[in-house]
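Every protein chain except one is present and positioned as in the full complex.
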Amino acid sequence: MPEIRVGVYICHCGSNIADKVKVAEVCDFAATLPGVAVARDYQYMCADPGQELIRRDIQERGVNRVVVASCSPRMHEPTFRKVLESVGLNGYYFEMANIREHVSWVTEDPVAATRKAKALVAGAVGRVELHEPLEERYTVMNKTTLVVGGGIAGIEAALKIAASGNSVWLVEKEPSIGGNMAKLDKTFPTLDCSACILTPKMVSVAQSENIKLLTYAEVVKVDGCVGNFQVTIKKKARSVDLAKCTGCGICTSKCVVKVPSEFDGGLAMRKAIYTPFPQAVPNKPAIDREHCRQFVVGKCGVCQKLCPAGAVDYDQVDEDVTETFGAIIVATGYQQMDPSVGPQWGYGRHENVLTALQFERLVNASGPTGGKVKMKNGETPKAIAILHCVGSRDVNYHESCSRFCCMYGLKLAHLAKEKMGGEVYNFYIDLRCFGKGYEEFYNRVLDEGVHFIRGKGAEVITDRDGRLAVRVEDTLLGRWREVPVDMAVLSAAAEPRADAERVAQVLGIQRSRDGFFLEAHPKLEPLKTATDGVFIAGCCQGPKDIPDSVAQGAGAAAEALSLVTAGKVKISPVIAGVNEERCSGCKVCVPLCPYTAIAYDEEKKICRVNEAVCKGCGTCVASCPSGALSVKHFTNQQIFRQIEEVAAV
Amino acid sequence: MRYAYYPGCSLKSSAYDYERSTRAICPELGVELEEIHDWNCCGATAIPSVDPTASAVLAARNLALAEATDVNGAEAVTVAAACSSCYAMLTRALNYYREDPAMRGLIGQALAAGGRTLAGTVKVKHLLEIIVNDVGLEAVKALVRKPLSGLKVAPYYGCLIVRPKGAFDDAEQPMALDRLLAVLGAQVVPFERKTKCCGGALMTTKEKSALRLNEDLLHEASSKGADVIAVVCPMCQMNLDAYQSNVNTAYGTHYRMPVMYFTQLMGLAFGLNERRLAVGKGTVSHAAVLKRMGV
Amino acid sequence: MSGAEFEPRIIGFLCNWCSYAGADLAGVSRLKYPANIRIIRVMCSGRVEPAFVLKAFAEGADGVLISGCHPGDCHYLEGNHKAAARARMMERLLAQFGVEPQRFRLAWASANEGEKFAGIVKEMVEAIRPLGPFRRPFARMDDLARLETEARKDAEPAAGGETGA
Partner (left out) sequence: MEPNLQVLREGDLDHGFAGLVRSYPGAGKILGCIQCGTCTGSCQLAQDMDYTPRRIIEMVRAGLKDEVLSSKAIWYCASCYSCTVRCPKDIKVTEVMYALRALSLRRRRSRSVGLSPVFYSTFSRLVNTLGKMYEAGLIVLVALRSNPFRLVKLAPVGGRMFFQGKLGLLPKRVAGRAEIQKMLAKTAALQAEALEARRSPGGGGVIDAAGDAGAHDGARLHGRAIPGSLETGVLP
């Protein structure tokens, strides 16, 4: 190993440092430290002549370690690393001592400041001796992106990626894409028909050459890391050969088994072989094996017999597909809370208490009643209550606000008024109409004569006439009220999907306290996750309306594209590693890593760090009882040395 | 199954029929009740209104007495309370003791001043909970000799058996009593107001309001064709039964709705002698119920 | 300030993202605080091993500060929770060795809290000065090694519990 020759450079920063710290004295001190070959002070180290000083010393005086005592490394560490690299020295043979932000600017007494500066320089010199050359690493990016979830957010992401000419897979667990938006009637605040704006996008997905669509499929395993995720997708047996099926619908019309339709919230029936809704993409059926007689009792076969294309195939089995992706976008959306968890709201106990999504189907022209608002007995209700915040903003259920129900409450009030006349009541705590055109929409609904009662619907009971009644405080009047209605619509909370925990585990991403997926930073990295290369969009991150979901879908596409089109991705060399000799296989480290970067090797009975996943925080290192773990550039030896040196001055 | 039994003041006076029927059915169920020695009043909802802290101390004394008994050998003692108000107040004190550090300190010191200690390991259960969960409906079913066939019963829980915590059943629409009555062979009417309040002590202080609450309950029960309202709390029984004629006077109604403890109905279904169950000791006659059952 | 006054030497382990940046901000805002602290940068407060703290004391520090992002703000999600769990253990351990509690502190300071950071340093200096210099009960490195093993044994179950919670 060649002799260690440290070059130390003390910066004046004009007068910023030199006014407090006696620069020359520090420089003289540095020259006395072991290993130091050159010590200089200079006006502006970061300026070109300053950088040139370093370069020349490296080339001419054999300097092979560099310490700059100047400002914060958060500012100029990359600058000086580049200087080293420009003359062929590894950028990690460098250390900075922060004598401006941490010394000259914060200290009154010049003597104390000078001494502190010396200590920091000594620490840096001591440490830099032990530095190892580290290489920035790159992984080659696979160019295909995976989108999980085919709601509006996932559709938008897939379309944007496809439009850039890159290839993308879209995996949807239901027989059709569309998500919750497909169930809606009109959409606030402009009242465009949901199907009219969604269907063209769904069709584009089906037609795009760059999109590979897998419906009735789920991601079951993800290995590897950014640039090279190896993903296993389970294609559930659909029992219909999509290649042969023409979507004629004969099978569905002849099937004898009727099941409550999930899509219609149980308000209508579907068959055992079904397409969830008329505009489905792909517009081809699937057999629900839980209810199909062929599978339940072992005989029927009607649809197979009648299918003119011979597409029905009872022998299909679940199939695993494995593919490599450069990036993953998760857009698995939300579900509406089952309001029967709070019996006070009467859902499941009283007829004519509906969830908002059910009511969307009721006012939808293609819904079970052809768009007529009808009670169970077929009559038109004379009064409807819309209860806000059912299970939202409530520590007993979900603490957060569901963000779009105020607005759809207004929308449904408008639609109900339009379709049936009569009285419509909104029971609310606060009306949150913060989007573009939202307040204007509220004003419009106010003018239409919808009643607004500020008070949370406390309970829905049946009164003595057998009518539903909402008990509430009209908080603006300070009066207790019992408002009789014929139908109550519950704006039940938007909550994480029931399988969100499993999905998070499979994809290696985190969830926030509310159960939705966690973004890397709430403001500045809303689409990234803590796992490089995995992005989130739409309601799986938290409730948001269609405009926001679309914006996020497009944004996530941009994030994914900026990764995969770069061709390669840089990985910081500051990561942890296990000394296999020392590791006792105790697994203490495994749960401590916030990124699940450490895995246990069953064969060798030791742990290993996945270098592509590790972010170098060092938490695991601090916990390893065998001292087997270390994190590069922050090794125990380096830090011990730094402690010794700073403490000695 | 052995329990430290906390009867509470009502069961020793106005609700002696509740206590008698409880004492009659428990041996059948294999439930042994050992009365806590020298227990004091739980404070009901009255004492918290005068001193919320002292009421917790008073209730906690009973818990300390219960812990000191050895009804369960080495295992944690479970207190059995039949009165919902007692159940709620004992639970309230226990929860303060377990969950509120300031209250824990205060209760501990106050008890110590009287020479008592509380570890907080004790459990508190309502008699209904014990029968439905500890004994189990299967075991109850096996004891039914005279099913309450054809008897339409409105299951009335009142408030304090499921609130504030709703510890053993839903706070809004509990089902334990419904299920128990069904096992006894009764026809359980769906009683929407099953957890509405009977007014409790308001019957003494704000009679008009309390009568309104009871009228509401009687209305739903009778409009649904109930023959009897089954209750789990002495206060509910007294308000619905002893004040029924006051309701009739105030509202011009003609309710004659028997109000019986669930323990009495259990005893009848087990074929026990009605005198052992103190059946017939209602202000509103129980005769119609007995007749329906062919007793 | 009288020159005769004892000036404690404090070693501060600051996480790169919040507290180091907070200390930078104190500088940028020209806040004045005592020069007694020597800052060592780590990527995460979760990186700080009990051994670092012991080493610092063994090398003559009179006080040790660990500072990181506020709970919930950790750049690495939850490294600071681990740091907190370890710090609780360190407090117990140091107490056993007769180290006064004022000499060791874990504090949260965000990148925004230059003022708070300066305040923490001031407080620590004020708290340690009356105690006088630290007598080193474990000056020898083999002592240190022993303590380190003990500390690790103690630390990790606690940290693991933290994850589960």
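Letters are used for the chains, namely A, B and C, taken in the order the chains are written, and counting of residues starts over at 1 for each.
What we mean here is this: a residue touches a chain if its C-beta (ideal position, glycine included) is under 8 Å from a C-beta of that chain, and two chains touch if they have at least 3 such contacts.
This is a predicted model, so every value here is computed, not measured.
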Visible contact partners (per top-of-document touch definition) of the missing chain: A, B
Residue touching the undisplayed chain, where the options are B:4, B:131, B:213 or B:231: B:213
Which of B:144, B:242 or B:288 contacts the chain that the document leaves out: B:242
Candidate in contact with the missing chain, chosen from B:4, B:33 or B:57: B:57
Which residue of B:137, B:175, B:201 or B:250 touches the chain not shown here: B:201
Positions on chain A contacted by the hidden chain, ascending: 344, 389, 393-396, 429, 454-459, 471-475, 478-480
Footprint left on chain B by the chain that the document does not show: 9-10, 12-17, 38-41, 43-54, 56-58, 61, 88, 96, 100, 103, 106, 109-116, 159-160, 163-164, 166, 171-172, 196-197, 199-202, 204-206, 208-210, 213, 216, 238, 242-243, 245-246, 281-283
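In this text, only the chains that are shown with their structure count from here on.
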Distance from the mean Cα position of chain B to that of chain A, given in whole angstrom: 50
Distance between the centres, which are taken as Cα means, of chain C and chain B, whole angstrom: 57
Rounded Å distance, chain A centre to chain C centre (Cα mean): 34
Complex contact set, residues of chain A against chain B: 342-344, 349, 461-462, 464
Contact footprint of chain A on chain B as seen in their complex: 170, 172-173, 192-193, 219, 223
Parts of chain C lying in touch with chain A, wherever the complex brings them together: 1, 7, 9, 11, 16, 20-21, 23-24, 26-28, 30-35, 38-44, 46-52, 55-56, 59-61, 74-79, 82, 86, 118, 149, 152-153, 155-156, 159-160, 163
